Structures are given as structure tokens and as C-alpha cells.
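Taking it in order: structure first as C-alpha cells, then the write-up.
One protein chain omitted, others in place.
Moving on to chain A:
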Amino acid sequence: MGILVVADHNNASLLGATANTVTAAQKIGGEITVLVAGSNCADAAAEAAKLNGVSKVLVADNAAYEHLLAENVSLLVAELGKDFTHVLAPATSNGKNILPRVAALLDVAQISEIIAVESADTFKRPIYAGNAIATIQSEDAIKVITVRATGFDAAAADGSASIEALASVQDAGKSAFVGAELAKSDRPELTAAKVIISGGRGMGNGENFELLNKVADKLGAAVGASRAAVDAGFVPNDMQVGQTGKIVAPELYIAVGISGAIQHLAGMKDSKVIVAINKDEEAPIFQVADYGLVADLFSALPELEGKL
């Protein structure tokens, strides 16, 4: 059995979720090959070669792969994938964009966002916004799978795999990168943060998120948001935690002014400790919170900041 892991990266470095995906691959069992497709991506490939359990890194370095356009990368992955029993990618926006296209090219089903490996062909995944967990078995010859990073620990960086360059270039010629607008932040990345503090509609406006930022700075935390806060335009949508946003499972999740709709809970209810600060003591968030504080956030947040 051979497992191909499609790395997610920004050419200069790997995205953290790739290391979690390698751990999922280890649980399936078999030789693990990581594919780094990109442009000037030698640094990302070197990082991939250090991941524990990886035996080989394939590097496809070409301008056609620079922005991981699904049309081009899926052709490459499908071409390579024929020689593997499993093709895995992290369930990041790139993984979710590319892998279903790979599966259809290989004429097999795709299994999205697994949270556990039961055996080489049986996996667990959440459905209905995480309100049910399905155990599914695939009889396809090649299992094409995206991995939810919060379901697996990150593989350690103590390996030394060989690195091999690929000559193959696949360019569908049907799509082009125009530009990107990336949010800049000095704080830890949401999906990798140990502590997250999130604000909801109760924050009232975008300026009030400064109250959360101050607490986040004291805790070294990332700042998230509910869909209500994003839709209201308080903060950009890449901060959204939930079924349709990012899925997180930090050590500590502090939900401030968030009611706790199903959509939001789907993204954070696997956090180790959940704290809710809300002035409505009937808010559903209190049903999942380990520690609940019924208080006005505008007085509680500055007080919390002062006491940390």
C-alpha cells in the first residue's frame, strides 16, 4: 500500500494541516509519499521531507502550479494517484478545491473531512454540521480523502525523506490567477492556535473587537468570529469559525457575545475547554461551555484583560 499526501503550502512553507494529514496517513499504514506542487517551492519541500513517517517527497516545481489552481494540480495528482491506494490532502481551502476533482478524474468517490481512521478502508466523518458522526467504508480501488486537521495530531519534524523532482507539467490552460487579498495578522493562525477568543453579534461593531484583541494579546491567542459577526461586516470572513468557516479545536476557546447556533458549534465544539461570556443566560452556548459567565461583555472583557 502506498499513500500519497498532497501538501498544502504557500511555496515558502508548509501549512500546518499537512503535518496532521501525515499523521492520518500513518494510521492508515503504508509507505507515505508527499507531493509538493508549486513554484519555487524548494523550502516547502524541505519542510515536508522532515515530517516523521514520510519516506519520499515529490516536487513538481513549475509556474503552472504556483497558486495551486485546481485545474492544473488535479491533473498532476490524478496522474500520480493511479500508483497509490490512498490519496490524502488536508481539508483546507486548497485541499477541498483540488481533491474532489482528482477523485472524479480517477472515477472514485471522495471522502471529506475524516476525523478518525478505523482501518485502511473505514473512516469516521461528521455530517449534518457535526451533529452526527458517520462511519463509512469505501470499496474504491483508490481512496481519495480529505483530513480534518483537528482530528489528528501534527507529525513531528524529525524525519529525513528523500526529495525527488518531477518533470511532468500539467497545464489545463483554462484558468488563471489574477490576485489575492490576504488578511495580515501578527497573531497565531486560527486553526493552529492553542487559545482562541471569538466574538459574535454581541460585539456590536468592528471597533469593539479591539477589546478581544487586547485579551488575545495577553493570552497569545488567535481571534475568531461567528458567522453573524462576519455577515454584519465586523470582521473579515477568514476569521469565521463554524460549519462553513474554519474548524478549530484549541485547548481553550472563549466565546464572547456568541449565542451558539448549530453552525458555530460545528466549528468549535471539540475544543478542550470552552468558556462562554454572554449576558443572555438562556443562550445555547452555555449548554456546551465548561465555564459560563453571565455578564455584559463590555465590562467583563476589560476586567478579564486586567486580571490576566
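FYI, contacts are C-beta pairs under 8 Å (C-beta built on N, C-alpha and C of every residue); 3 or more make two chains touch, one makes a residue touch a chain; residues count from 1.
The rule is simple: contacts and distances are computed from a predicted model.
According to UniProt, the chain absent from the figure is "Electron transfer flavoprotein subunit beta", selected among "Amicyanin", "Sulfite dehydrogenase", "Multisubunit sodium/proton antiporter, MrpD subunit" or "Electron transfer flavoprotein subunit beta".
Touch with the chain omitted from the figure is made, among A:96, A:187 or A:214, by A:96. Across the entire complex, the residue among A:53, A:81 or A:126 in touch with the chain not shown is A:126.
Touching the chain that is not shown, out of A:12, A:63, A:134 or A:156: A:134 (per the contact rule at the top). Panel shows chain A; residues 10, 15, 67, 69-71, 74, 92-94, 96-105, 107-113, 122, 126-140, 172, 174-183, 191, 195, 219, 227, 230-231, 236-238, 243-244, 246, 251-252, 262-263, 269, 272-275, 281, 286-295, 300, 303-304, 307-308 of it touch the chain omitted from the view.
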